[in-house]
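Each chain you see keeps its place in the complex, though not every chain is here.
Each chain carries a letter (A and B) given by its place in the written order, and its residues are counted from 1.
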Amino acid sequence: MKQLTAQQIVEKVGGKLIGDPNTVINGASSLETAKQNQISFLGDKKYIDKLEGSQAGLILITAELQEEINEGYNLVVCDNVDVAFSEILLVFAPEPIRYAPGIHPSAVVDSSVSIGQNVYVGANAVIEANATIGDNTSIGASSFVGQEVQIGQANQIAPNVTIMHRCIIGHQNIIHSGVVIGADGFGFVPTPQGLVKVAQTGIVQIDNDVEIGANTTIDRARFEKTWIKSNVKIDDQVMIGHNVEIGESTVVVAQVGIAGSAKIGRGVMLAAKVGVNGHITVGDGVKVAATSNIHKSVDAGKTVLGTPAEEQRAFMYRYSLPKKVKRLTAKLDELKKELQELKNK
Amino acid sequence: MKQLTAQQIVEKVGGKLIGDPNTVINGASSLETAKQNQISFLGDKKYIDKLEGSQAGLILITAELQEEINEGYNLVVCDNVDVAFSEILLVFAPEPIRYAPGIHPSAVVDSSVSIGQNVYVGANAVIEANATIGDNTSIGASSFVGQEVQIGQANQIAPNVTIMHRCIIGHQNIIHSGVVIGADGFGFVPTPQGLVKVAQTGIVQIDNDVEIGANTTIDRARFEKTWIKSNVKIDDQVMIGHNVEIGESTVVVAQVGIAGSAKIGRGVMLAAKVGVNGHITVGDGVKVAATSNIHKSVDAGKTVLGTPAEEQRAFMYRYSLPKKVKRLTAKLDELKKELQELKNK
């Protein structure tokens, strides 16, 4: 079993050790579940009450929070608790699963496919004609890469992923199982003969350092491309319609849906289950609370919430309507009484 | 064609027969669509008006509802109408599909995999190194079982399922197609260099007698485990984040999303499309109405609804605000008039 002393840990992650440098740590856990030989972390004031009663032998903490707590804990005061905890987690975690480069004999790879150096292709994967796979990329078992797809370097594509024809995947992307990239966008024209399918002739382009969660779907464009720019982080079961654009470093949490041709800026945060209507623009740095629905464009930097989404102040007014109505009712009854008394005189 | 008399049916499911014991039944359907030789059921007062005009030759009914309806129907009065109807359905249903034990020659099973007795592995399934598969478990065609996964006994795993490395599946679980167990949890730390991925070093553990609906995703833990306890029933397209815990016999309906580190108690009912914020606790026996969003912890036994969720009484007050505001407006106008009259005097 791997173990580190508190002293070794502070040397590894940086920061200031408060407490016994010889404390032995052999695992990591949350404040509630950590045992005496485990390290834990407190990075958010919200969880400060979980400190009391924690068995953790060592706790990573911010300078700010350290000032608020009692003595008696072994602490490492550090700048970025999350980063430090992640680093320690990796020490105690089991070895990561790695796949040696090579193409599994059961994979079906068309002879026209261009394959780079150190590529892994898992069992029963299918790679169709004229696709290209860059160096150090791995394609998981049973995944499908369609005709003329271009995949760059050092991508990690999990098992059972589907990437349809002609889509373009850049470098260092992580794509989880069940993801479908490049299915047709949803478009129909009502005609006297019924709903006629609108051809979806474009592609999906994923730039670099993007992560895409399990069972997310990103539809191909009606024309040109649906475009996920670099450093975008997408959670599970997100639905991204045709011709959507998402700017750099935007975070899209689980079960969000973004309708066709919406443009999402850089550094936006769409929390879980948010809906974005089609053809609208969400400015850079916008934050949208979970389950909100954005029905019209939002200016850069705004925080919005609710369905339909509005700014915080308007939302809070709306949210507090029951209180306001109760107060109004009481005031009105009072007034009625006063008026009656006046009349009686 | 299989057929049973009403007498044979009441002997099979228990209960009291009212009507002709010789009625011949050869199928089962709903009250609206059942024909004269079909059996149907009425288990909920809500649907009592569907009885009139029903052609059903025999109807399973509760004692309570039987007292409310007219004469003239062939009835079997029984305790649990749903259970009885299910039993009869199985009589008339086509033979269930069964797979003879054996490993399809096209499956790719690593030589280090430990396989129990009477295991079925479908065509093109992939089972990686050091996985273990318990007795009587079936793994559907094209499913993926990653390295060091442990799967217990008598599980039914459908085609196109993905179970990532090191996850643990207990006994008698049913996992439907498209399910992804053990994709990375969603975690990023903002740093001056941009969003840095938080390593997801834990696993998913599914205990026993759990059912998981199509295309549901259950993410692996950042550390330790995401944990689905025994008898939990999960519908399609549910998203369960990293380090979530779900207690015994909880029911999670379609398209629910549960954010990271939330703890859901025993016997909870999360209706369709509910959202649960991260790091909160939902107590035992809590009921949450469809499409509600739970943003803070909920005490055991409560029923909550709305977005954000509140208790029924508060929700109903909020829901009836339009009526209340109309009434207030009318009262205010009345008061204004009275005041004006008083002034005029």
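Some notes on this structure:
Just so we're on the same page, contacts are C-beta pairs under 8 Å (C-beta built on N, C-alpha and C of every residue); 3 or more make two chains touch, one makes a residue touch a chain.
As the structure is a prediction and not an experimental result, all values here were calculated from the model.
A single sequence accounts for all chains of the complex, and while 2 copies are shown, the assembly in the file contains 3.
Throughout what follows, only the chains that are shown with their structure count from here on.
A straight line joining the Cα centres of subunit A and subunit B is 25 Å long.
The touching residues of subunit A, counted against subunit B in their complex, run 28-30, 33, 46-47, 80, 82-83, 86, 89-90, 92-94, 97, 104, 106, 122-124, 140-142, 158-160, 174, 176-178, 209, 211, 213-215, 231, 233, 235-237, 249, 251, 253-255, 272-273, 290-291, 307, 321-322, 325, 328-329, 332, 335-336, 339, 342-343. By the touch criterion given at the top, residues 106, 108, 124, 126, 128, 142, 144, 146-148, 160, 162, 164-166, 178, 180, 183-184, 186, 188-189, 191, 194-199, 201, 215, 217, 219, 222-224, 237, 239, 241, 243, 255, 257, 259, 261, 273, 275, 277, 279, 293, 295, 307, 314, 317-318, 321, 324-325, 328, 331-332, 335, 338-339, 342 of subunit B touch subunit A in their complex.
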